[in-house]
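In this view, the complex is presented without one of its protein chains, the others remaining in place.
What follows is subunit A.
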Amino acid sequence: MPILCLYVGLSETSFLLVNSAEDVKYYSVPYSYSKNSSSSDFNQFYKDITGKLKIPMENVELLVTGFLEPPKFDANIKFSLSLCEIIDQNHIFANYFSVIYKGNVYSQFDLNNLNLNEKVDRNSDPQNINLYSNLSEYSFIKPSEGAETALLDLLIRNRSIDILKSVNNIVICGDRFNLNRFLWPQDYILAFDLIKSTGFFNFKIDYKNCTPLIQLLRKYSFDTYHSIEVDSFVSGSILKSPGKTECLLNYETEKPKIIEVEEGGIFIVPIDQNGDVNVVVKNEFMNSFEFEVPESDIGLVIDTRDSNKTYSPARIKDWENRVLEGLRKF
């Protein structure tokens, strides 16, 4: 019997219809169910959305997850898990309110403030409270320009995560990155910011946020679906190295290169298909070390910014340009 995975996020509702490990269809709408702004219950919402997307509701095994808890509704649900239960060690999940990593939810804002029956935290900025309250009611809104994106990202940017050194192949996912468009430089910079630790990491950004659906499927039947893939990732490597950094890049088929990045910068080195690149790093605050960079979509991001510093808008614009340059190559 086909499997239908459902994810109900804060700003999206998405489905994975799995006929077999090779026959997988992905559906998504940039809207989510809200008790307050819907005149119907979730049952009707589910019926309407599956009807409009022409997704079969009968004769499927239904698996459900959601932020933070899976919705409860009148359907024959075979398996359901909360988002925290399906996000693995190497996943960083982000929406506009919070970041989830290793089963913990990090949020700058006290979610109780959104409940009209709760007192407002006196220490919270009234404008922020209004902004969050509107975002909770219209959680599907996407920033329409860069300045707005930056403002909203501030709310989660400093929820960045100290990744364990042993974790590699980080997957950055969540409603924040399912944008129904190509990722903008700001989106990449946020992804880089979410990794707070220093060191070298390979990463993938899930620009369709299929990760919750795939994880749900794997938790349901790991043996059958452990290798299932959906084409929704942009891959890259990142060297988080705050302070002035020198990199010696040893290629298999080309001459070595030395790249020097000043403190507070972002530089992207394309890594093409001519084999992995060996990199030796020298940084004023770290011992020298070396690592292998595999081929990827973006290449190697050398990030010398100090996450504890505040940078000027001109500097931020410069990072965006650097990312844009790097992306052009890719």
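Remarks
Methods note: a residue touches a chain if its C-beta (ideal position, glycine included) is under 8 Å from a C-beta of that chain, and two chains touch if they have at least 3 such contacts; residues count from 1.
Rule of thumb we're sticking to: contacts and distances are computed from a predicted model.
Of the candidates "ABC transporter permease", "Ion-translocating oxidoreductase complex subunit C", "KOW domain-containing protein" or "ABC transmembrane type-1 domain-containing protein", the chain left out of this view carries the UniProt protein name "KOW domain-containing protein". Touch with the chain omitted from the figure is made, among A:Ser20, A:Gln44 or A:Gln89, by A:Gln44. The chain that is not drawn here is touched, among residues A:Lys102, A:Lys142 or A:Lys196, by A:Lys142. Touching the chain that is not shown, out of A:Asn180, A:Asn274, A:Ser288 or A:Asn321: A:Asn180 (per the contact rule at the top). One chain of the complex is left out; on subunit A, the residues touching it are 29-31, 35-40, 44-45, 47-49, 51-53, 113, 116-117, 119-120, 126-127, 129-131, 133-134, 137-138, 140-142, 144, 148, 180-181.
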